[in-house]
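Here the complex is missing a single protein chain, while all its other protein chains stay put.
== chain A ==
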Amino acid sequence: MTDTQQVEEKVEEVSVTASVGALLQAAREAKKLSQQNVSDHLRYSVKQVDALERDAFDLLPDAMITRGFIRNYARLLEIDAAPLLDIYRQLSPAQSPNLLAVNPSMQPVQLTKDNRPWLTYILGSILVLFFLLAWFVYIEYLPKQSPVADDAVQQTTAPVAEAPADTQESSEVVLSETTLPEPALPAAERQFAEDAVSNQDAGVAPVSNTQPQSSAPVSAPVQAVPAVAPLAPIKPEPQVKPDPQAAAAALKKVSISVTDKTWVRVSDKAGQILYEATLNAGDTQSLSFQSPFSVVIGNAKAATVNVSGQAVDLAGYTRSNVARISLE
């Protein structure tokens, strides 16, 4: 029988007691080693070896040192350390982990710059809330108000919102609200105006079905403009002598219906903005301007444009969903 077999048998005999020290002592005696031999080999004192064999763990250093001691001892005796360590864990009381700080009862030490992220989070949250509020206000309230106190436009859009289909009616409202005098052009003059416009359009080409504004005011076309273009009122020129024919030919009625939120701007040849607004879904806007002027529609897909009652195909003027129409 070899030494190892003897040791194993001895270990099995003692294992009933489930004592680390007894197991080690049995294995040591089987190997015919004295405590002094073990002490010489592992460099633990004889007292420590004796304490371990008596399971007097309180006489030994920390748990991790004792575990290492048991491992080294078991390796010296050529036995498996794992069951011994399991027994040791059961025997020794559960120990709280070693503290890292010297005096944990003192006030927590603030690490460098550690308070700055707090400030960042607070400020960041406030900023985000502010933007959310601003967005909410913009979405909820701003579109309902007219961009500027523009009575004509406001009154135009309001009825249309209620009855979007009735664009004809809305155009009448515009006309009545602009306080323009009803046209009194004779039929012959009106025909002349039509011809003049169609001749001009033939040269320009984009708007093929334009018709002159038959109900165009003669006397104060420029004064009428501020009523529908409040953002950039044009300086009144009361001294200008109206030319009835030219005015009839130049004034054009544009009606824009939208099925989605759309930004619209009308500007004259010099780039002066005559009208600018964001129309909501379902709105219809009818406007009259002295030509030449240009219309820019921000959301061309959602817009339908009528020039003097004739629908304009926006496809020819649209690039990147923005339509730019010049009317002369």
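Note that in this section a contact is a pair of C-beta atoms (placed from the backbone, for glycine too) under 8 Å apart; a residue touches a chain by one contact, two chains touch by 3 or more; residues count from 1.
As a working rule, contacts and distances are computed from a predicted model.
Visitor: Quick one: find the hidden chain's UniProt protein name among "Oxidoreductase, putative", "Electron transfer flavoprotein beta subunit", "Cell shape-determining protein MreB" or "Penicillin-binding protein".
Guide: "Cell shape-determining protein MreB"
Visitor: Contacts of chain A with the missing chain: which residues?
Guide: 42-45, 48, 61-65, 67-69, 71-72, 97-102, 104, 108-111, 113-114, 117-118, 121
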